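A single protein chain has been omitted; all remaining protein chains appear in their positions.
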Amino acid sequence: MNAIIFSAILGVVMMFTGIFTNKKPVITLTAIIALVVLLTANLMNSYGIFSIQIDTKELLHFNKIGLFFNSLIIGATLIFVLLSGSEIEKLGNKTADYYALIFFVLCGTAILTSYNGMLMLFLGIEILSIPLYILTGSDKHNLKSNEASLKYFLMGSFTTGIMLMGIALLYGATGTFGMASVGTGALPPSSGVQGPAFLQVAGLLLLFAAMCFKVSAAPFHFWTPDVYDGAPSVFTSFMATIVKAAGFFAFIKLFSANANLLGPTWNILLSFVIVATLLAGNITAVFQRSIKRMLAYSSIAQAGFMLFALYSNNDLGTEGILLYTVAYCLATIGFFAILMKVKDYTFDGFNGLASTQPVLAFVATICLLSLAGIPLTAGFFAKYYMLASVVKAGGPLWMVIVAVLFAAVSAYYYFKVIQAMYFKEGQPETSEITGGFKFGLVLVAAGILLVGVLPSIVLNWFYF
Amino acid sequence: MPIQYYIYFSLALFSIGIIGVLTRRNAIIVFMCVELMLNAVNLLLVAFSKMHHGNALLNNPTSTAGVEGQLFVFFIMVVAAAEVSVGLAIIVMMYRNTHSVDINFLNRLKN
Amino acid sequence: MDTIQILFFSLSALALFSAIMVLVSKNPVHSVLWLVAVFFAISGHYILLNAQFLAIVNLIVYAGAIMVLFLFVIMLMNLNADAEPRKNWMMKLAGVVSGGCFLMVMVSLVRQATELSGKAALMKTGEIGLIKNLGKALFSDFVIPFEISSVLFLSAMVGAVVIGKKD
Amino acid sequence: MITLLLILTPLVAGLIAFSLKQGSSAKTFALLASVATLAIALVAVFTPGTIGYDAAWLNSLGSRISLKADGMGKMLSLLTAVSFPIIFTAVYNNEYKNASSFYALMLLSQAGLMGVFLASDALLFYFFWELALIPVYFLCSIWGGEKRIAVTFKFFVYTFIGSLIMLIGLLFMYLNTADQSFSLESFYAVKLTAKQELVMFWLFFIAFAIKMPIFPFHTWQPDAYEQSPTATTMVMSGIMVKMGVFAVIRWLLPMFPNAAAQSANLVIILSIIGMIYASLIAIRQDDIKRMIAYSSIAHIGLMSAAMFTNNQTAMDGVMIQMFSHGVNVIGLWIIADLIEKQLGTRNMSELGGLAQKAPVMAILLVIMALANVALPLTNAFIGEFLMFNGLFQYNMIMAAIAGISIILAAVYTLNMVQKVIYGELNATTEKATEIPFNIQFTLVIIVVLILVFGLYPQPLLNLTGDSVSALFVKK
Partner (left out) sequence: MSKIAFLVPLFPLLGFLINGLGRHRLSKSAVGIVGSGVIFLSFLTSCYLFGYVYGAAANSGTAPINSVVTLFNFIQTDAFTIPFAFQVDQLSVLFLLIITGIGFLIHLYSTAYMKDEAPHHFARYFAYLNLFVFSMLLLIMGSNYVIMFIGWEGVGLCSYLLIGYWFKNGDYNYAAKKAFIMNRIGDLGFLLAVFWLIFKLGTVNYTDVFAGISQLSSFDITAITTLLFVGAMGKSAQIPLYTWLPDAMAGPTPVSALIHAATMVTAGIYMIARSNILFTMAPATQTLVAVIGLATAIFAATIALKQNDIKKVLAYSTVSQLGYMFLGLGVGAYTGAVFHVMTHAFFKALLFLGAGSVIHAMHHEQDIRKMGNLKKYMPITHITFLLACLAIAGIPPFSGFFSKDEILVAAYSSNPLFYYIGVGGALMTAFYMFRLYTLTFLGNFRGTHEQEHHLHESPSAMTLPLIVLAVLSVVGGFIGIPAVFAENQHWLQNFLAPIFAESTKLAEAHHLSHSQEYLMMGIVTLLIVLVIAFAVKSYRNYNNANETEETGLGKVLMNKWYVDEFYNAIVVNPLNALAGLLKNVVEKSGIDGAVNGVGKLVAYGSRQMRLIQSGQVASYLLVMVLSMVVFFIIWFNDATIIKLINKIF
């Protein structure tokens, strides 16, 4: 509960900061302090030192995983603000409002990590989404940003409709909005174990589709490239990592409770979605010329991997999604932070970065290696756990092989950036880079490597 | 009323909403169609709530089963209101920049 | 066929007709007005279901506030029938067909759903739709979401300011 | 502890080398570090018995930092340790831009290679497998030839796919171990159904086959060898291809003996096709580097065929040949590099008459060429003799067909010798000079190794004997 309350209050605090000061660094500093407070509050909650207890009437349920995950999300946001806060400052004069929106998003994620029913899920997703529509369009005079915002909004609200229809049907079938409405008795007609629950299945599928949209799984991923591309880079970074991870957590939480009751058809459906996601993300990313857009596709591809946790629905999967979140957030936030410093977002814009900005190039390389899942980086263990969980769950080997082949394809586009930085000549234009920024980047890289060598530091924490 | 009637009716409205979203190009109308979809859902929820309430009443006359369905509708309306305010703001912003609300013009971002 | 049935079918017919008219109207203003008609019809349904609170809220919030907002925006932009650009028949046909498919699949599904047989919505009677009962539930069991939706409004508010305000 | 040092020395040295500002000091530093590693490797070789190291790492995963050097491990770490000083000496005169990064990456790849040869934990093995790959990728892409980026990338993706497929296999095996552990012993002890075993076998085998490479997974290799900076090519062809061979012996065969026996025919046939195929292509190569590359494919083909004959002699031969081929091919690359550096061409048709300008080089080249054709009293003969012997006992016809490659090897190698060092001088070769002293020195070391082990291979056989017999006792 701490996180929800604090993020809401701190959001309001951020709004007011804008009234009291126009100095953007101050605002950013306030935001950082606020995030630290939020993180502390959440950590305290998870260790049970100072936790506000409110009777949520079983609408929210706080457990260790959720709280831990929330800490990860807040931590990632902290890193995000530390690295890219200066970029937020560059966007118009509403810095304080942006931070406020970010805190509201965090409130949404806090709800999504602890929801215990359709109502809170719905509210959480909306609280998460509405600020994002705004953040996407925050570069008001940029037509791309406008377009992205409108697209995101229209498709997002359409999906809300779909999701609500799904919830309604589930409610109709089960008479409850609780987590139990998913799964129980929702066996496919062929199973013959229980009488067909057509309404429930229908609701489930619609809900599934809506959640797929939120985590940009194919074939509901179409918004992702356009929105990520159009949104101001700094918020793309935020959306692609923190928001998406929260979405995934909610998705998995929703379906993991009773997923084993769903039967083989569920697995087939899911494996189709996974393969389609991997295909759409990886293959399309290959041809992109803009790195930012490539990253958008790559985030779809990463989602494909994360969906494995949904498929496997076991301990390894849960651990994996945590690790994946850490790895993916670190690498993507780090890389976006670098991307924003480079003027030209095309691959050619990175030519020769290694000679002009060796630190940036090095950290970018670590991030990309992690995204590609090369050992010694966090990304390896993330992918490792995902694959392991599926193999353990007895998932079809062909799917794993397909995933692995797509991982190799992903190496293609990630390495194209490395190639540009290290192997090609050029004079990339970069904006001013401070020592502190470099230091932060190096810390990110160190974090990636550390998790890559000792993933247990994350997992042990998870297990206390 | 048999619940199927409500379901059919809601689905029909919902589908009309979908068709509207898919066919119209005016962003405002598209958005209105989304609202139509939401209303279909609302009606369905109320119908279900009354269905469950009706069933529960047979066993327990003091049952309040189904109240959550109607409250859910309430929250949907809340959210819809919030969405509308943001959505219209976005559309207006778009219109200011392009002097158009045609979503087919939204294709700077593609491929 | 009793009164309720007559009312149900006529309201449904009205709603569906109005909904279709929302789609086919060339003039956005007409669309808005047809949509208001839909909302009225749905409110009628709510009354039939004895969900009085929702019926009122629907009228006030939707038909009143939201639709007025729409109308306001449309008028602000001075959109009219001519503003609608040339049609893309293929796209429209595909949209209608896929929407139709969706409806068909869902309907056939509900037709197969034997678990629904014999279930009916309680008409006219039932206390839960009354303001008193709903309010009680809202401020006891559902107070958390109620409070949390304030965050939603806050963010919508901030958003509207950020987006809408000229700078 | 020694085994850990074998990995840590180059690893730490590599990291230090990154920070060195001056290229020349990096060069010297790398050379010294590699010599130090060699010294450690020699200590390891002369330490009797299996040596190892074990420390906790990922307890929750059941993976440990567990190293083990049996005969084969020692032999290959010796090869690695010997090769790097030779390589560093041979390229001592070359000026690389960003030399410190170059040498640092070289040292890192050495650490990776050492790790691969010493790891007795599957996950650790996988880590080192990749660690060996990444520095080489950078080395080739930064300091390579004109088409380096595309070519190296093909190499990278190829091997990356292989290792990812292997990762699936590792996972599957891991989840089937009795104690949820990655240790070698647990992996050996896994019981699988016949069908599972076969699938796993191929998952692993493809990864190793790409690395070796075996026909038809070889096409990355000639391009990569051609385009890489020669120092890296030496590492790749001299040591890295041994990773595949090593992995088959250390992991594949003991883990899936039944599947290996079942698939042996297919693998051997593929290998033999590869041998003949590569030899024939080598005959038509004009580019000296590509010729060596194809010749290397042919040699590796024999090794992979021999490994699957389930014959102890053949396995002895593979052991010897791993070392021999590593040393010999490095020698050939040194000369190829020299020719390219000096004369600016690698086309044999443009060369000729170098024996007049550089007699020492000519002699050394001839000896190495003879080793390449496995002439008796060169080290390669011992290996090939034993391998062919095993292959013969497996299947006479196959051995006879494979034997054709012996003849073809003579054809392309002598072609090369003839075109490069014999004949009249021409405009290109007119400006050739004798090779510098440091290179003479390295080549002489190589030649000495060739001849000594050609005459008296027993030390190597004794060294690796325990690994081989362990392999066969297990069965």
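Going by the order they are written in, the chains are A, B, C and D; count residues from 1 in each one.
Quick note on the criterion: a residue touches a chain if its C-beta (ideal position, glycine included) is under 8 Å from a C-beta of that chain, and two chains touch if they have at least 3 such contacts.
Treat the numbers as computed from the prediction; the structure is a model and nothing was measured.
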Q: Would you list the chains present here that the left-out chain is in contact with?
A: A, B, C, D
Q.
Tell me which of A:Phe69, A:Tyr98 or A:Phe158 is the one touching the absent chain.
A. A:Phe158
Q. Among A:Ile283, A:Val359, A:Ile433 or A:Leu449, which residue is in touch with the absent chain?
A. A:Ile283
Q) Considering the whole complex, which of C:Val24, C:Met75 or C:Val105 touches the chain not shown? A) C:Val105
Q: List the residues of subunit B that touch the chain left out of this view.
A: 18, 21-23, 25, 30, 103-104, 106-111
Q. What is the set of subunit A residues that contact the non-displayed chain in the whole complex?
A. 151, 154-155, 158-159, 162, 188-190, 201-202, 205-206, 208-209, 213, 219-220, 222-223, 225-226, 263-265, 268-269, 272, 279-280, 283-288, 396, 398, 409, 412
(Q) For review purposes, identify every residue of subunit C that touches the missing chain, sorted by number. (A) 91, 94-95, 98-99, 101-102, 105-106, 109
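One rule holds for everything that comes next: only the chains that are shown with their structure count from here on.
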Q: Using mean C-alpha positions as chain centres, tell me how far subunit A is from subunit C in Å, no decimals.
A: 32
Q.
I'd like the Å distance between the centres of subunit C and subunit D, where a centre is the mean of that chain's Cα atoms.
A. 71
Q: For subunit D, write out the residues touching at least two other chains, lowest number first.
A: none
Q: Specify, in ascending order, the residues of subunit B that touch 2 or more different other chains.
A: 3, 7, 14, 17, 21, 31, 48-49, 51, 55, 65-66, 68, 71, 75, 79, 82-83, 86, 90-91, 93
Q) Within the complex, which stretch of subunit C touches subunit B? A) 4-5, 8, 12, 15-16, 19-20, 22-23, 28, 31-32, 35, 38-39, 42, 45-46, 49-51, 53-54, 57-58, 61-62, 65-66, 69-70, 73-74, 76-77, 79, 83-85, 88, 91-92, 94-96, 98-100, 102-103, 106-107, 110-111, 116, 119-123, 126-129, 133-134, 137-138, 141-142, 145, 149, 152-153, 155-157, 159-160, 163-164
Q. Once bound in the complex, which stretches of subunit A touch subunit D?
A. 369, 373-376, 380, 384, 387-388, 391-392, 397, 400-401, 404-405, 407-408, 411-412, 415, 419, 422-424, 454-456, 459-460
Q.
Help me check something: in the complex, which residues belonging to subunit A touch subunit B?
A. 118-119, 122-123, 126, 130, 133-134, 137, 140-141, 143-144, 146-151, 153-154, 157-158, 160-162, 164-165, 167-169, 171-172, 175-177, 225-227, 229-230
